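I have placed the structure first, in the form of structure tokens, so that the comments after it can refer back to it.
All protein chains but one are shown at their positions in the complex.
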Amino acid sequence: MDDLGFILGSYLVTFGSISLYVASVVRRSRRAGREVPREQRPWT
Amino acid sequence: MTTTSERNVTGTSFTRGLGIVTLLGIVLLVILGLFVSPADVNQGESVRIMYAHVPGAWLAYLAFIVTGVSSAAYLWKRTRSLTWDRFAGASAEVGVLFMGISLVTGSLWGRITWGTYWTWDARLTTTAFLFVTYVGYLAVRGLGGSHHQRARRSAVLALLAVLEIPLVHFSVRLWNTLHQEASVAGRGTDVTMDGLMLFSLFLGVVVFTLMYVWLVLHRQRALALQDMVEDTGLDAALAARRAEAAV
Amino acid sequence: MSETRRAFASVRATARLIAIKDLRIERRGRVLTNQVLPFALIVMVMFAFALDSDAVLERVAPGLVWLATLFSTLFVIARSFAVESADGALDQLRTSGAPSAGIFLGKALALMAQLLVLVVVLVAAAVVLYRADISGQGGVLLVTTALAATGGLAAVGTLYGGLSAGAKGRETLLPLLVLPVVAPVLIGATRATESAFGTNGIAVSEGWPWLGLLVVFAVLFSVTGAIAFGSLLDE
Partner (left out) sequence: MALDLPVELSDAVAVLGAFPVLAGANLTVQRGEIVLLRGPNGAGKTTLLRLCAGLIELERGRGRVLGHDLSTDRWSVRHRVGLLGHANGLYPDLTVTENVAFWGRTVGASDAEIAAALKRMALDGRLADVQVSRLSAGQRRRTALAALVARRAELWLLDEPHAGLDASGRDELDEVLRQAARAGATIMVASHELERAGTLATRQVEVVAGQVRDLGATS
């Protein structure tokens, strides 16, 4: 059925783009984290 | 101490637990939404998109409210702190992401149900304007300057957006009621929810809320790290400049 | 009490000073008349090429007038702040101690005056090119609409123009910030103008609620702008 592509596509778009965003946040924080010692991070 | 390959930088045991619960929720939502829950009488299979679309849109609105409140908290002298600014920025970013997703999934749903990707319905149009407004907000955040400069500028902008939203929504609605052609938005939306469908939607809201919290916490911490890196960079540059003066 | 009165007097004096200064610069520099107006007129002619039908043009004339106004507004705003940042005048304004509300109102008033000229010319162009028709009562509606709409555009334009005045990439940032905000002005002014022109047989009386929307918009953004401008203009 034609609708199936749309339905699966919308789930793919949703969780796919969130995953990409998560990856970019994690990458950026890892890069920044290299220069900030653990004890300076207020949440640890 | 700090190794170059540190994996978990912005996480705590709380966010890790939250992340695991969220992932389980996502799996459950996909199973329920795509396979277990029944097709709708009116909408047919397309109702399945709703379980991801509706929560995304709601959480985006919530994210923008959080941005507005955090911005006000920053501007208010007694609670002035860059943490508020970073929460505002993180929340707006996640809001833009969720809203962008909702616009796409919404138009896919519309294509199935109405046969058209887009309709000039008041809610849709306001959402589109909101999306562009916060893209502009994020652009202003990236303008540079000192941390407090960035914070003040973007906080004022966020409050202006809060003023703008009702005006845009009201004018679009007024415009829309005079254009009867657009009433297509009313068709196909009357859903008679049975228990499992309602539960799926409810689960969707829960899952998206958990995702929102997880994302904002991590993004906020990443922003804090970036600010700290800039600060330590300043320390190093200061030391270098002082050494230069001593020669 | 007298303290507040003095503050208001100082805002008014500053606004007057700035508005007169900006209009004088425009009179000498003629950027509006020699560059922006011709641009707006070209756009009106281009619309006619693109739409290519008298009937359609007549129908969409009000929207085209305001669309052309909106695009031209971006240039007028950019010019208004280029004048300030070209030779460091912005720094002098910041150190003048002039109340920022006064600076905001002055620049907005000068902007509004220029936009009014623009709208008058564009409406005239619509009458000539698109066969728009204005009756007596429609004329009143049209004039008040033009006043309220340009007021709102000027307030928003000054506010965001000040924000992007010192920023890099301001030419592209300004439209991104301004256009979504002024959507209500485009909608309201277009609908009110449709009533004034009698497009599609719409009665003049249907235009007044839209005028109300425009007035609310202009007042809200003028007040907010006067309050918020200081922290945006500030580095």
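Chains here go by letter, A, B and C, matching the order in which they are written, and residues are numbered from 1 within each.
By our rule, contacts are C-beta pairs under 8 Å (C-beta built on N, C-alpha and C of every residue); 3 or more make two chains touch, one makes a residue touch a chain.
Worth saying up front: this structure is predicted, and the values here are computed from it rather than measured.
Undergrad: Considering the entire complex, write down the shown chains that touch the omitted one.
TA: So, spelled out: the chain left out of view touches B, C.
Undergrad: Pick from C:Ala89, C:Ala124, C:Ala203 or C:Val223: which residue touches the chain that isn't shown?
TA: Counting the whole complex, the residue in contact with the absent chain is C:Ala89.
Undergrad: Kindly note down the residues of chain B that lie in touch with the hidden chain.
TA: Within chain B, the residues that touch the unshown chain are 144, 146, 148-149, 230, 233-234, 237-238, 241-242, 244-245.
Undergrad: Please give every residue of chain C in contact with the chain that is not shown.
TA: 13-14, 17, 21, 24-25, 28-29, 83, 86-89, 91-98, 234-235
Assume only the chains that are shown with their structure count from here on.
Undergrad: Decide which interface, B-C or A-B, involves more C-beta pairs in contact, and give its chain pair.
TA: A-B
Undergrad: Compute the distance, rounded to whole Å, between the mean C-alpha positions of chain A and chain C.
TA: Distance between chain centres, rounded to whole Å: 42 Å.
Undergrad: For chain A, jot down the residues that touch at least 2 other chains.
TA: Expected reply: no residues.
Undergrad: Can you tell me which positions in chain A touch chain B when the two form their complex?
TA: Touch residues, chain A against chain B: 1, 3-4, 6-11, 13-15, 17-18, 21-22, 25-26, 28-30, 32-38, 40-44.
Undergrad: Which stretch or stretches of chain B touch chain C in the complex?
TA: It comes out as residues 129, 132-133, 135-136, 139-140, 143-145, 149, 152-153, 156-157, 159-160, 163-164, 167-168, 170-172, 174-175, 178.
Undergrad: Write out the stretch or stretches of chain C touching chain B in their complex.
TA: 159, 163, 167-168, 173, 176-177, 179-181, 183-184, 187-188, 191, 209-210, 213, 216-217, 220-221, 224, 228, 231-232, 234-235
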